[in-house]
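One structure, as structure tokens, below. Some questions next.
All protein chains but one are shown at their positions in the complex.
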Amino acid sequence: MSSAAEAAAAGAVRTSFESGRSTRIWELAFKGCLASCILVSLLVLVVLLEQIVNDGIGSLSLGFLTDTPSRIDPASSGIGPALTGTLWLMLVCTVFIIPVGVATAVYLEEYADSDRWFNRVIEVNIQNLAAVPSIVYGVLGLAFLVRGPLSMGHVLLAGGLTLGLLVLPVLIVAGREAIRAVPPSIREGSMALGATRWQTVWKQVLPASLPGIATGAILSLSRAIGETAPLIVIGAAAFATSSPTGIFDDVTALPIQIFSWISDPQPEFKSLAAAGIIVLMVILLAMNAVAIWLRNRYERKW
Amino acid sequence: MEAATAKGASPGGFGPLGKRRRRPGEEVIRVLLFVAAAISVLTTIGIVFALVEESVSFFGEVGTRFFTDTEWTPLFQDPEYGIWPLLNGTFLITGIGILVAVPLGLGTAVYLSEYATPRVRKIVKPIIEVLVGVPTVVFGYFALTLVTPIIVQDLFGVQVQFNALSAGLVMGIMIMPTIASISEDAMSAVPQGLREGAYGLGATKRQVATKVVFPAAISGVVAAIVLGISRGIGETMIVLIAAGLAPSNGLNPVDPHATITGFMAATAKGDNPAGTIGYQSIFALGLTLFVLTLVMNMIAIRFVRKYRQVYE
Partner (left out) sequence: MIRLNGRAVTDPERAQEHERAVPGIDLGETVAETHPAGARTVTSREAVFKLEDVTVSYGGKPAVAEVSMDIYRNAITAIIGPSGCGKSTLIRCLNRMNDLIPSATVDGRVLYHEQDIYDEQVDPVEVRKRIGMVFQKPNPFPKSIYDNIAFGPRILGMDGNMDEIVENALHGAALWDEVKDRLDANAFGMSGGQQQRLCIARALAVNPDVILMDEPCSALDPISTGKIEDLMLELKEGYSIVIVTHNMQQAARVSDLTAFLIVKLDAEERHRQGRLVEYDATETIFTNPSDQRTEDYVTGKVG
């Protein structure tokens, strides 16, 4: 700028619009710095995935998916019970979060007058719960479900409910967004015909928001499936030799099994852990793919 | 009725409007929905109650030693109950994580907000989503099997298995998406008019990004960092796997350190029947953790509200 002032003072007119060389260098350097931040993250992700695949691919086999884990012989160990345990946990979790989460979302969007204090408390509360560390949910489960008033022990139901409470806020938020996306004109049209509020919700709003709710449910489960800390705290078995057959059976989960193998001092078990991680990541990938497919196929543009 | 009307019976004729009061079915449904919504409130109450109840017993036994003792060794012969080593470990590792996550996250945010073309956005955003979705146990594995051998042992030459540095570095990668997305949100909320004003004066993109957008979004950036810290404090698996369980008051990043979360998990895994000090310590630590993260979240929300308020 000073050169321009000088030039102007000298009576010359600056006619060139090219930026100075140093400006260009700084601009490019800055942009490069920023881009490198993204590249570093990308690099780390790639290295992480590559490492895991490298370590674990050798141990992957059909047998791996069905065998029970052994403390002594890595070669015959598998994730059988852990895998079924995880699937069962997800089932229990789903059965809990969908009615409660959707009902909460419906209540907050369709019935709650936001001027009333208790409705605001509910809203703020959900925000806070979303930020509570997952291990604290494990403590909650320990205190009320595993021991305490219900004392059911570290069983499938306890694990499923604990995980359910953890991811409930995710589903509630997704559900609310899906319900909010349904335009008010649909509700008006329905009520103008003489439908009650619930008839309108049940027959118009919920069917129309179903894709968003389903996507939200899948996202919630994706979060739940990878959680380890709460399950550790409630005492989920580190080494289960059989799959649960009822909701009051002991349960283990894939992340827990992975963790046990990681913690094992014998190095051979590391590759088992990596193989387990591969299975977990594949499941997660599949779930997210389904969620994206659902969103693209069914989500309505109002 | 004539002409184009249904042959079916009319829904009530044109006589009296019916002296029906509020439909009972609707009220029942409203109550059921309210109960479902109340479950979330009950969850919070449950958490607080659970934590406080056992903590009372813990503090009843331990008292102010929680703050005055210098070591955390509750299960030893000669137990000490000082919280400081755990706080030390927690904040040291989280601190390292923040040192990693903030530059990466903010850099990503500025790039996405000011420089990225829609095509780049389409690629980068899913990558961030993937990072968010990686289970922390996987990050823990990564820290133990790659970061520790290569960075700590090879790069720094220190032959130690468990250390805070590995855990912190990987935690940084884990926190980075949080900081990136909240900051990007805040930067996108800055009105285009502000940018245009600066461009109109002849500012370069770099100047607009650093001198206009970034300061304008500062509340959001602070909120993002605070939330990142909160996530780091509450994280369990990475530290459990990579940082070890030896509480330490030192600040050497290549030493093993224990965090609040790590110790909670380890104690829960162990044999601690109800009523023992070990069992109670889980809850006391949980309460400490809960209070810390609650305070951080409230701070963050206040900052988020600030930036939302200004522009929306």
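A and B are the chain letters, set down in written order, and residue numbers restart from 1 in every chain.
In the analysis below, contacts are C-beta pairs under 8 Å (C-beta built on N, C-alpha and C of every residue); 3 or more make two chains touch, one makes a residue touch a chain.
Everything numeric in this text was worked out from a predicted model, so none of it was measured.
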Contact with the hidden chain, among A:45, A:91, A:130 or A:186, goes to A:186
Of A:87, A:150 or A:195, which one is in contact with the hidden chain?
A:195
Residues of chain A (touch criterion as defined above) contacting the omitted chain:
113, 115, 183, 185-196, 199, 203-204, 207-208, 300
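One rule holds for everything that comes next: only the chains that are shown with their structure count from here on.
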What's the distance between the Cα centroids of chain A and chain B, rounded to whole Å?
13
Can you check the complex and tell me which residues of chain B touch chain A?
11, 23, 25-26, 29-30, 32-34, 36-41, 43-44, 46-47, 49-51, 53-54, 103-108, 110-111, 115, 124, 127-131, 133-142, 144-146, 173, 176, 204-206, 209-210, 227, 230, 233-237, 240-241, 261, 264-265, 268-269, 274, 282-283, 286, 289-290, 293-294, 297, 301
Complex interface listing, chain A residues touching chain B
19, 23, 26-27, 30-31, 33-38, 40-42, 44-45, 47-48, 51-52, 55, 99-100, 103-104, 106-108, 111-112, 121-122, 125-129, 131-140, 142-144, 147-148, 165, 168-169, 172, 194, 196-198, 222-223, 225-229, 232-235, 238, 255, 258-259, 262-263, 270, 273-274, 277, 280-281, 284, 288
